[in-house]
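The complex appears here minus one protein chain, its other protein chains still in place.
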Amino acid sequence: MAKLPPYASPAQRAWHYGYRTITGLIFFFLIAPILVIIPLSFNAQDFFTFTPAMLQLDPEGYSLKHYRDFFGNSDWQLALRNSLKIAPVATLISVSLGTLAAIGLSQSHVPGRRLIMAVMISPMIVPLIISATGMYFFYSNPYIPTPFGKLEIPITLTGTYTGVVLSHAALGIPFVIITVTATLVGFDRSLTRAAAMMGADPVTTFFRVQMPLILPGVISGALFAFITSFDEVVVVLFVGSAQQKTLPWQMFIGLREQISPTILAVATLLVAISVLLLITVELLRRRSERLRGLTPG
Amino acid sequence: MSDANLTDGPITTADGTSLKKSLRLALRRQKIRALLLIAPLFLFILLTFIAPIFDMLVRSVENQSVPETIPRTIDALEAWEAGAGAPPDEQVFEAFYTDFALAVGYKTHTKLGARLNYESSGLSSLFRSTGRKVGKFDTDAYADAFVEADPAFEDPAAWATWMAGAATRQALPLTADTYDAWATMLMDTKGKLAAETEIPDFVTTALYRDLANGSRPADMPDVNVSGWEPVSLAGQFAGANKGWADPQVWAIIKTYGSSYTPGYFLNAADLQLTPEGISQRPENQRIYVRLFIRTIVLSVVITGTCILLGYPVAYLLANLPLRSANVLMILVLLPFWTSLLVRTSAWKVLLQNQGVINDVLVWIGIVADDNRLELINNATGTIIAMTHILLPFMILPLFSVMKTISPSYVRAAKSMGANDWTAFWRIYFPNSVPGIGAGSILVFILSIGYYITPELVGGTKGVFISNRIAYHISSSLNWGLAAALGTLLLVLVMALYWVYDRIVGIDNVKLGG
Partner (left out) sequence: MNLTTKLLATTVLTVTAGAAMADDMTIVSWGGAYQGSQLKAYAEPYVANNPDVNVVWDESSNEAVAKLRAMNEAGNVTWDVVDVVAADAMRLCDEGLAIEIDPDTQLAPAPDGTSAADDFGDLLISECFIPQIVYSTTIGYRTDMVGDTPPTDVCALFDTEAYPGKRSLEKRPLNNMEWALVCDGVAADEVYDVLATDEGQDRAFAKLATIKDDVIWWSAGAETPQLLADGEVVMGSTYNGRLFSVIEEQNQPVGMLWDYQVFDLDGWIIPAGLSEERQARALDFIYFATDTQRLADQAKYISYGPARASSAPLVGQHAELGIDMAPHMPTDPANSQTAVLYNFDFWADYRDDLDAKFQAWLAQ
C-alpha cells in the first residue's frame, strides 16, 4: 500500500491514484466543516455568512471582534470556567471507578458478567434525550427504590454542580470501560502473579505492574470521557441550571436566540487546542519510541 | 505441597485442607474480589443512570391525574354505559360538579383538560372554558333559598359546628364529604379556614341533594326542600359548553379513569383506546409509526454511507506506515473533538441553497443558478450531517479489526495466482467483516437516538422519533407519551444491543488502535 512498486501495471497505477483521490475526498469531507468554521469566525458581520467582502479577501470583511467578545463576555467566561470545573471532575470519577470495574470484569470468573457489562455500557447506547429526561425527573427528587416503596433522599441534584458532574460521569463511563477492557484483553496475568510472588502487595502490584501496562487504555478512555462531558449539551440543559452553564450550553443558547459567530470563534480556539494536543501526543509517542530504541514504523 | 500428598489419600494443601476445597475457596475469593472491584461502579451507574431511566419509564403508564382530580365522577361513571349513546344521568353531573369546582380551586382542571386532550383534541378548551363558568352556575338559587329559610345558612361558623357533629355527618354523607374536601382545599391553596369563609354553591348544592334524598339532621335548622325547583346540573354544564352533552366526551373520561393506562403506548403506535376497544387513530393523526419507520430507514442509510466512506479510510489507515497513519488519524479524530453543535451549524453553512456547496456547483456549471440542489431541511441534510458525525464511530472499530489482519494472507493469495481484486475480495474482505459488523451496529444504535442534528438540519422530513420525544417533553408537555415513545425506542436499542453482543461481543468494541 505504501508505495507503488515499479512493475505495477497501468490498471494498478490508475487504481492506486484513484483510490488515493477517493480517500483524499473522504478526508476532505471529514474536515470540511472545520475548514468552514475557521474563516467564518473572523467574519466582520454577525451572521454565519461568507460576505462578498470576505470572498474578495478584503481586510474590511474580517475582524477579531468575535474573539474579543469571547474573552470579554462574562457569560462566555463563566461557561468556560464551568466546563473546566465540570469535565475534569466527571472524568476523574469515570476513570477511577471505570478502571477498577474493568479490572474486576477482566478476572476469569465473574458471575453475571454479560448483565453487568450491559448495565455499564448502557449510558452510551440509551438515546440521550431519554437519559436526559430521566435524570431530570430523578435528580429533582432522588430516591432509593425498595420493595416497600420509595425511600426518598432529601436532596435535589438538578441545578447543582454535583448533579451535572454525576450525570456526566455516568455518560463517560462506557468509554472508559471499553478502552480499558480492550487493553486488559491482551494483559498477561502471569505478570501480576510474578509480582505477588516477589512479595508485592496488591496495591503495589496494581500501581507498579498493571497500571503502567494498561495506561494507554486508561488515558484514551479518559480523553473520551473528558470530551463527552466537554461537548455534552442535552443532559446539561436538563440537569443543570444557569449557574452551571457550560460552553456547549452557551453555544446552544447562542445558536437559538442570537446567531453569533462568537460560537465559531470558540470552536476555532477549541480546534486549535485539540490539534496541538493531538500533535503533542503523537510527538511524545515518537520520542518514547526512539528512546526505547524502536524505529518508528 | 508435601510429597506425601502426591502418593496417597485425598490431595491436601500444606495446611491440611483438601485441594478441591482450597481451590473452591480461592475461586470464591477471586469472584468476591472481582465483584468488589465492580461494585462501586455498578452501584454508581444504578443510582445515577439506571434509576432515572426506570423512573422515566414508569411515567409511560401512570395516569393518576385523572382519578385523583375527579374521583367522585369516576365512581359515579361506573354505572354509565358508554355504548348507549346518551350522556350520563344527573347523578354523574352532580359528582362532576363537586369534583370540577374543587379542581378549579386547586387549579388542576386545566391540567386534566390537557391530559384528556392528548386522547381527543378539543377537550382542553372544553375544560378551560368551563373552568371560568363553573363558579357562576344557577345553583346559587339553592344558597338563596337556604338563607331565606334560615339566615344561619349564611354563617360559615355555624356550618363548621354542624359539620363537626357525628350525627349530622352521618345524616348528610354527601355534604360532609364535599364540605371536608372544600375545607382541605381552602387550607392547602389559600391557608384559609372554612369556618371563616363564605360557603360556595357546590357545598350548598350537596346539602340540597342530601335533604332532597330525605335526610333530616337533628341539629340543623329544619328546611323542607321538596318544593324547590331543582337545578339541572347536566343543563348547567351543557349551557357552559355544549361539549358536555356529547356522550363521546364522557366515554373518554370513563375510559381513562384508572390510575394506570396503556393509552400512551397505544398512542405511540397510532392506536387509541375507545369504549369499544383498541382502534386505529384517524388518518390525519397517525404519525408515530411513520416516524419510527423513517428513523429506522434513515439510520440504515446513514449506516450504509458510513460503511461506504469509512471502509476505504480505515483500509488506508491500517495499511499505511504507523507514522503517516497517525497523522491521518488526527484528521479522523479532529471532527470528533469539535463541538457537535458547531459541526452541525457548519453543515448548515455548507449545504443551504445559497451555501458553499451549491455556490461551487453553480460556479463549476454542474447546477443551474435557478435550480440549486435542496440539500438541507430535508432527509438529505440529516443523512449528510449525521454521516459526518458518526463516521469516526465506523472508522475506529474497522481500523482496529483491520490492524489484526496479517498482510501475509493477501500475499499468500497473490503468490498463488490471485489478482489484486480476488485477493482483496476473497481474503481480506471476509476477515474485515467483523469490523463492519461492529461499526455498523454502533453507528446504527447511536443514530436512531439522535436528536440535535436532525432538529437543526432535518426540516420536517428529516426529523427522527427523538425530536418528537423532545417536543413532547418541552413543548406539548405530554410527558407520558414522551416516556412511552422513549420506552419503545429503548426496547429497539436494547434488542440491537443484544444482537451486537451476540455477534460481536461487547468486549470487542474498540475505539482507536
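By letter and in written order, the chains are A and B; residue numbering begins at 1 in each of them.
Keep this in mind: a contact is a pair of C-beta atoms (placed from the backbone, for glycine too) under 8 Å apart; a residue touches a chain by one contact, two chains touch by 3 or more.
For clarity, every value in this text was computed on a predicted model and none was experimentally measured.
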item: Identified contact with the non-displayed chain, of B:Thr98, B:Gln236, B:Gln352 or B:Thr487; value: B:Gln352
item: Residue touching the undisplayed chain, where the options are B:Lys136, B:Lys192, B:Arg290 or B:Arg426; value: B:Arg290
item: Touch with the omitted chain, as defined above, among B:Gly122, B:Pro151 or B:Pro230; value: B:Gly122
item: Among B:Lys107, B:Arg323 or B:Arg411, the residue in touch with the chain that has been omitted; value: B:Lys107
item: Sites on chain A contacted by the missing partner chain, in the whole complex; value: 45-49, 75, 136-137, 140-141, 149-156, 158-159, 241-243, 253-259
item: Contacts of chain B with the absent chain, listed as residue ranges; value: 106-108, 110-111, 113-114, 117-118, 121-122, 124-125, 128-129, 131, 189, 284-285, 287, 290-291, 352-355, 377, 459-460, 471, 473-477
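Everything below uses one rule, namely that only the chains that are shown with their structure count from here on.
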item: Interfacial residue positions of chain B with respect to chain A in the complex; value: 27, 30-31, 33-38, 40-42, 44-57, 59, 309, 312-313, 316, 319-323, 326-328, 330-343, 345-350, 356, 388, 391, 420, 445-446, 448-452, 456, 466, 469-470, 473, 479, 482-483, 486, 489-490, 493, 497, 501, 506-507, 509-512
item: Chain A to chain B touching residues, read off their complex; value: 1-2, 12, 15, 19, 22-23, 26-27, 29-34, 36-37, 40, 48-50, 93, 97-98, 100-101, 103-105, 107-111, 114, 116-123, 125-131, 133-139, 142-145, 166-167, 169-170, 173, 175, 178-179, 181-182, 185, 220, 224, 227, 231, 233-234, 247-248, 251-252, 255, 263-264, 266-267, 270-271, 274-275, 278-279, 282, 285-286, 296-297
